[in-house]
Every structure is written in C-alpha cells, then in structure tokens.
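Structure provided below as structure tokens; questions to follow.
Only a single protein chain was left out; the remaining protein chains are all shown in position.
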Amino acid sequence: MDLLSFARGPALQFAIGVFCFGVTWRLAILLFTPQARDLTPARKGALPSPIAGGREVFRRMWPEIHPTGSNMFTTINGYVFHLGLAVIVFGFAPHIQLIKSIFGTAWPSLPNFVIHIAGGVTIASLIAALVKRLTSPVLRLISTLDDYISWAVTIAPLITGYMLVGRLIQPYNTALAVHILSFVVLLIWLPFGKLMHAFIVFISRARTGAYLNHRGAQL
Amino acid sequence: MTKDRTLGEHMSRRGISRRAFGKYCAYLASTMALSPKMAPAMAQGLAAARRQAVIWLSFQECTGCTESFTRSYSPTLEDLIFDFISLDYHHTLQAASGEAAELAREQSMEENKGKYIVVVDGSVPTKDGGVYSMIAGHTNVDILASTIENAFAVVAVGTCAAFGGLPYAKPNPTGAVAISELVGNKPLINIPGCPPVPEAMTGTIAHILAFGSLPELDDKHRPLAFFGESIHDRCYRRSFYERGLFAKSFDDEGARKGWCLYEVGCKGPIAYNTCATTKWNGGTSFPIQSGHTCFACGSPNFWDQGGFYKSLPSRTSSIGTVAGATAAAGVALGAGAALIAANRKKQYSKET
Partner (left out) sequence: MTGSATDQTVTKTAAELSDAEVKKAAHKLLSQVGGSIATYAEACVRCGQCAEACHFYHASGDPKHTPAYKLFPIAKAHKRSVSPLGWLGLAPDVSRNDLAHWEELIFDSCTMCGRCTIVCPMAIDISSIVAATRQAFAKVGLGPPDLRAAAENSRDRGSPLGLTEEALEDRIEWLADDNEIDIPLDKDHAEVLLTVSSIEMMKYPQSIVGMAKLMNATGVDWTFSSEGYESTNFGYLSGRGDIAKTMIERIVHAAEKVGAKTVVIPECGHAFGVMRWSAANIVGRPLPFQVLHITEFLAEMKRQGKLKFKSFDGSITYHDPCQVSRRGGATEEARYLLDGFATDFREMTPTGNRNWCCGGGGGVQAMERAAGLRHKVFQIKMDQVEKTGAETLISSCANCRLTMDESAEHFHWDHKRDSLIELLADHLIEQE
C-alpha cells in the first residue's frame, strides 16, 4: 500500500474513529456531569435559559476590546486565523469535495487565489500567535504543553497544504499524503487538547449566558 | 534485415533523409527533456546503433499495451524503431508458434547474452505456485526468472507490469505482483499506463539505443522525461481549476464550456504521465480533451482509489460505521465517567 492510499484509507478512517470517540466522550462528560438545579427565582423578565444560552453563543462573537486596547492584538489575530481557517476549510474546492463525500452536501468553492491568500495570512497569524505566546509573560505562565501541541497540529495542515499546492513536495501523491496525514494528526489530537473548544465553546457560552440571564445581568 | 545493419542504414534504405532524422532526434531530445546539445549526440548514437534484440513477455495482461503500440500511424519514425529492433519473441506479433516460438526465445537469449532487453507486459501471479498463468508448461515466475537472467535491462510496459494493475486490484485472486518485485537488482524501467503512451515506449528505447544506458528514472523507475509532471500541472483546463470553475456533471453547462473536471472525478493531480503534452493518436487528443476525466491509469492502485467518478479528495473508506460506533462508545464511556465521578463527588462532599 502506498503512502497516499494509507493516508486516505486506514489512516483517515482511524483518525475519524478517534475523533468521534474523543469528541463524544468529552462532550458526554460535560453534559452528564450533574449540575445542581438553581432554586433561586429568576429576575423578572429573564429569558428562558435555552434562549439566553443560545443568544450568548452568538453574542460573544462580537469583540470586546479593553479601553486600553491591550487585547486588541489577541482579539484581531484570533479573528484572523479563525476566519482564515474557515475560508480554507469551507472554501477550497478539494476540501468541499471531501466534505461532500462524507456529508453529501457541497457548495460553490472560492477561486484558488483567495485560498492562497487566506492560507498565507492564516499561517502568518498563527506564527504571530505563537510569538505572542512565547513573549507575553502572562501567556508564558498560563501556557501548557497542550497549547504548543495544539498550535503545531493546527499549523501543520496549513503548511503541508501550502507545500502541496505550491508543488514544494514532489510527487503530488506524496505531498497529498503528507497533507492528509497532517490532518489525520489534527483530527486525532483535537478531542484531547484545547482544540476541543471548537465544541465546548457552545456549552460554555450557553451555560454562562443562562447563568447571567437568570440574574438579569447583561454582559 | 541483417542483424548487423545500423539504424542509420535502415533509415536511409527506407527513404528517411538525414534532415528528417535530425529533426526527429531534436524532437525526441526535447520530449525527453534533454539539453538541445544532446540532439546531435543522440542522432549520432542512434544512427550507429545496431539492431537491438528484444524479448517481449506477456503475462497477466489484455494485449492493450501491444494494441497501443501497433496503433501508431504509419509510416512514423516510431514505427521504424519498432521495425528496427529485433523482436525475437512476442506472442501476438510473432509468426512462429509452439516449440518454434520458445526455441526462438532461447536462441535469442543465447546469442545476445547480456545485451538483450526483456519487455514485459502483464503482472505475474504468484499464488498457489503461480499456476494461474502458465506458458508452455512453465509458470510466469519461472519464465521471467530464466529470461531476465542474462538480460541487459527489463522494461515493464503498462500498469499491470509496472505496478500490478488490474490483476493486482482487490481482492487480487491470483496473488499478482508487479515485475519490480521479481527482478532483483536487474536494471528496470517502468512505463506504466493503461495502456502507456507509445512515444514513452519508443523514446525510452531510442534512448537506450542512442546512449547504451537507461534514461533518468524517478523513484518508481519511470523515465522522468515522460512521467516527471502531472496531468493536472500540464492540463489545458487548469485555469478553470484555479478560478474555481468546475463541471458538476458530464453534460452540464460547465462541461460544455470545457471547465475543469476535478469535481466529476478527474485524477489529473495524482497522474504522472505524458498524455497532456504528447497526447494520443499522433498528437490528436487525450481523455480530458475529449471531455472525460483522467483515471490516473499510470498510477499504482488506480483501480482501487475509491471510484473513477468520485472526486480526488473523496473518502476512500467507509466512515459512517466507524464514526457511529466510536461516537456511541464515546458517549457511553463519557457518560459513565461523568456519573462515576459524580458519585465519588457525593462521597467526597460528605467527608469532614
């Protein structure tokens, strides 16, 4: 079996297995850990918790910049690489084809030059994030090994993807295999590190949204 | 034809001018990505080349490769190369049969010891002692071993010989293997394709005739001159790919406008072959130009890559079952872990 067949076949299959197991396992823990019912009466006019929670998920997409502007970089850079990743994952024709083959739906792709720009910007943004993490005393203190592993497995598919479209690895089959394998590593790591925030963000925001809404507090 | 005549003499006898021959060599040199300075050397080498003894072994194959070579338009110089070589053994093309045919092979091997080239098309069955393909009472494994023993080089023609091809495809009932598995250290050239482009074959032989050595090969033993670039990178529809303009089916607007066939399953990006530049039938066309996708027929395992009409990035293995089973296991284990932890917490909170 050549590397590409391995990457697209058993490796991807295994990674998806690990991914599905890990994600559901962690979500189940969060959702099945009992939460004591709040016996205090809600403030008059408070929304039902599911609505308040759902609203919070979206409301927090709006940036909150300190008056000092001290979190300006983190906020903007965060948007840049999240949006960049979204553009690449959901806008590049080959990625859409993979999604289509799994979920059965597809949508029009973006021209490649847009993807190339997004890729370059995203890589630069992630490198900036790492530099920030390595130089900020706050981030250095609170960072764990997870942060660096998560960073590496996130940037790896971007770099291998770039090498693939730029033909920096030859032949294409090998480049594609390396790219898929880097994605396989990402899939395998995702449930076990902080990248899991892609899912937890909904629960976390919803819980806090409901909690504060119960008090009538609007953050 | 007498054996000791040179190719130059053969050419002039057939009415090919020196000028035409020079042009051909320049073309060949450029096709093979040799430096233009190499063209005269090539011409010189070719003109002086003696007839080359070739033994053509056919194993688990469909004769498509032979069909491809014999479909060349006559009279072409490629034809002449084929005419010129001494094809001492070839099931389809030789007049002799039975004992006489086998005798011809053995004779050629004896006479051209260390100099003859063995061309193989088809894969070799190895399962159950190789009984699935036998010629004159001998298994393909044995025939190959004995034939290549004193050969100068082995040329595996077609994807079956080069990579196992169709017989090798799942579930591979005959235990077919590629020729590369059986040649040991013998110099090997793979010219894959289903079938291969004739020019890749003639160009390679011309190179051997002219320089007496093997052309530059890639890691899969393919001549870089013909297999160095992907169909995708040389495809005239490439600009549509870059702009995100794709045919969604074979008869839609995009297909009629000649847009990229990536989404209907074109494997051009992983197909290393010369079709997009050399084209077929005397430079007439190639599959993508005729509106069809590329299968990457010259690639290993092209038969088992998930489907000819599934786009390249599509999953190649089933995912639903794996995802469902692992997700169910995840929920069960996670819920279990949470409840066990919750129970323990209850006990902890009673601790004083």
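Details
For clarity, chains are labelled A and B in written order, and residue numbers in each chain start from 1.
One rule holds in what follows: a contact is a pair of C-beta atoms (placed from the backbone, for glycine too) under 8 Å apart; a residue touches a chain by one contact, two chains touch by 3 or more.
Every value quoted in this text rests on a predicted model; they were computed, and no experiment measured them.
Displayed chains that the missing chain touches over the full complex: A, B (touch as defined at the top).
Among A:91, A:157 or A:209, only A:209 touches the chain left out of the display. For chain A, the residues touching the chain absent from view are 26, 29-31, 33-36, 38-41, 43, 56, 60, 64, 66-68, 70-71, 74-75, 78, 136-144, 147, 194, 196-197, 200-201, 203-205, 207-209, 211-212, 214-219. Counting over the whole complex, chain B has residues 337-338, 341, 344-346, 348-349, 351-352 touching the chain that is not drawn.
Just so it is clear, only the chains that are shown with their structure count from here on.
Within the complex, the chain A residues that touch chain B are 1-2, 4-5, 8-10, 12-13, 16-34, 93-95, 97-98, 100-102, 108-113, 167, 171-173, 176.
By the touch criterion stated above, chain B contacts chain A in their complex at residues 218, 230, 232-233, 241-244, 246, 262-263, 269-270, 272, 299-301, 304-306, 310-319, 322-335, 337-339, 341-342.
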